[in-house]
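Complex shown without one protein chain; remaining protein chains in place.
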Amino acid sequence: MKNEVLRDVERVVLTLDVNGETRQLLVPVHKTLLEVLREDMQLTGTKHGCELGECGTCTVLIDGKPHLSCLALPVQLEGRAITTIEGMAAGSELHPLQVAFAELGAAQCGYCSPGILLSARSLLEENPKPSRADIQEALAGNLCRCTGYTKILQAVELAAERMR
Amino acid sequence: MLRLPRLKYLRPASAREAARMAAELGPRAMFVAGGTDLYPKLKRRQFEVDTLIGLDFLDRRIDGVIGAGVTLSEASRHPDLRRRFPGYAQAAGLVSSPPLRNAGTIGGNLCVDTRCNYYDMTYEWRKAAGFCLKKDGDICLVAPSSPRCWAVSSSDTAPMAIALDGVVILVGPDDERELPVAELYRDDGIEYMGKEPAEVVTGLRLRAEPGTRSAYVKLRRRGSIDFPIAGAAFAARLEGDEVSSCRLVLSAVASHPLEATAAEAFLKGRRLDAETVREAAELAAKPAKPLDNADLNHFWRKRMVRVVVEQALTSLSDQTAGFGG
Partner (left out) sequence: MRVVGKPLPKVDAAPKVTGRAMYADDMLPARTLHCRILRSPHPHARIVSIDTSGARRIQGVVAVITGADLPVKFGILPVTQDERALEHEKVRYVGDPIAAVAATEEEIAAAACDAIDVEYDVLQPVMSIDAALETPKDERIQEYGGPNNVHKFVTLEFGDVEGGFARADHVREDVFFYQGNTHLPMEQHSAVATYIDGRVTLWSSTQVVHYVHRALSKVLELPMHRIRVIGAAHGGGFGGKTDPFAHEIIVAKLAMLTGRPVKCTLTREEVFYAHRGRHPVLMWVRTGVTRDGRIAAMHFRSALDGGAYGSYGVASTFYTGALQTVTYDIPAYRFEGCRVFTNKPPCGPKRGHGTPQPRFALELHLEKIALDLGLEPVDVKRRNFVRPDTRTVNWLRVTSCGLPECTDKVLAASRFLERKRTPGHGMGFAISSYLSGAGTAIYWNDMPHSEVQIKVDRGGVTAYCGAMDIGQGSDSVLATIVAEELGLQPSDVRLVTADTDTTPIDLGSYSSRVTFMAGNAALEAARKMRALLVEAVEASGRKYEEVSFEDASVLAEARFGTLATAGSYTPPPIAGPYKGSGVGPSPAYSYSACVVDLDVDARTGLVHVNKVWIAHDVGRAINPLLVEGQVEGSVYMGLGEALMEEQVFRRGLHKWPSMLEYKSPTFLDMPDVETFIVETLDREGPYGAKEAGQGPLLPVPPAVCAAVHDALGVWIDEIPVTPEKILEALRRKEKGEPARYGPHRFPSIPYPPTIKVDAPPPTT
């Protein structure tokens, strides 16, 4: 481990599409998407809880599907559409899921909320009328320690209803 | 936060080129597709390489061959796979969690590293515990008197691919070959792969005959995220009520997917009634040797092998036939 940091850092110029904006960045190859979003693009809405793919906190959307940003390398993501929580609202208009989460108290500490909101958005885009079991299944990779999940399920159902 | 070591990332355009790079770089380099197994292990310094060879070129189509780059979610939802090989689609859909399945590939899941809760730990933890045989040490912490490593094969899809008579397509630096999935593994926690290190898995062909039914049952503590702590993959053809041919392969009970040959032989020509299911499960569970290196008590896990096998056999007899091949 000691000698690792003596190795040169390989950097590449990448063009990333994040929240509909194309950005060109010089990125160390070994930085994960999570690190690049938070540290190089100041998109700190994407949180992290383990960095090992075990908690779902860092979930972002890639081409509309939930992915763990702690296990994604930007060098593999050129040409793909990345959506973070910062890209969820349309301008100053919150996404119906965000509104429902706020209204129903689905965010307590709020730390898992970005990942869960994005997973839920992907679900509703694919299945506008999910059953409760569908929602539980779709969100099963995202842990939350505050809510007991109950209010989150209710909020997703409310948003789905309003979006129909 | 836990971070990856400094790395180079190579982008070969083809499997042949990737294999040549791997042959040239040797143990300094590893292949990466979805990265869901590789990156955590790099972050925990279980793998120490300075170069990744990206397999972004891998085929993502599903036809006669399932491209190795197909993600686990795609495989689990694919209508044709669900119809022809329901057990395989099921197994793919039970790997870890939804976001992980959107990145993890079917090729990667076939190659997933063996696991052990003395080994799947950070560098600092392993340093404190004393390094083990599989990485940096010279003793197996689960079975200290053992000369070998007992890390556990933890793929959900590999046992099902074997049960469905799968073959993988391997591309090496100079040649290409097909290998039965059963031969892709060795009974060793460290050298668990039967392929050459420089060979790339480019696809999987499930050869089970039309009419083969299949089912996969996975035991884990939670409904999501967890690796299997026991699993049963069963594929069979029935003639009338009787099993005309079948394969039964267990996951997470040995260093390789464990084929229950005695149970297979027993089942041939029998009806899947309660008594047969019970006896077959008994036979299947016998060679399973869980050790104290995964979740929950290993004596309990040993007892559960019978249960998952029974469930797999029972669920299959309730199923309408898939159209294999």
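Read from first to last, the chains carry the letters A and B; within each, the first residue is number 1.
Keep this in mind: contacts are C-beta pairs under 8 Å (C-beta built on N, C-alpha and C of every residue); 3 or more make two chains touch, one makes a residue touch a chain.
These figures come from a predicted structure and were not determined experimentally.
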item: Chain not shown: contacting residue from A:15, A:44 or A:127; value: A:44
item: Contact partner of the left-out chain, one of A:32, A:57, A:76 or A:122; value: A:57
item: Hidden-chain contact residue, picked from the options A:17, A:86 or A:157; value: A:86
item: Touch criterion as defined above, residue of B:225, B:248, B:267 or B:313 at the omitted chain; value: B:225
item: Residues belonging to chain B that touch the chain removed from view; value: 1-3, 5-6, 97, 117, 120-125, 127-130, 141, 221-227, 295-297, 299-300, 303-304, 307
item: Residues from chain A at the interface with the omitted partner, ascending; value: 1-2, 4-5, 38-39, 42-52, 54-55, 57, 84-86, 88-89, 94, 98, 101-105, 107-114, 117, 135-137, 139-153
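Here, only the chains that are shown with their structure count from here on.
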item: Chain A and chain B, separation of their C-alpha mean positions in angstrom; value: 28
item: Complex contact set, residues of chain A against chain B; value: 1, 4-5, 7-10, 12, 28-32, 34-35, 48, 50-54, 56, 59, 62, 65-68, 70-73, 75-76, 119, 137-143
item: Touch list for chain B against partner chain A, complex; value: 1-9, 32, 34-36, 39-40, 43-45, 50, 54, 56, 73, 96-100, 102-103, 123, 223-225
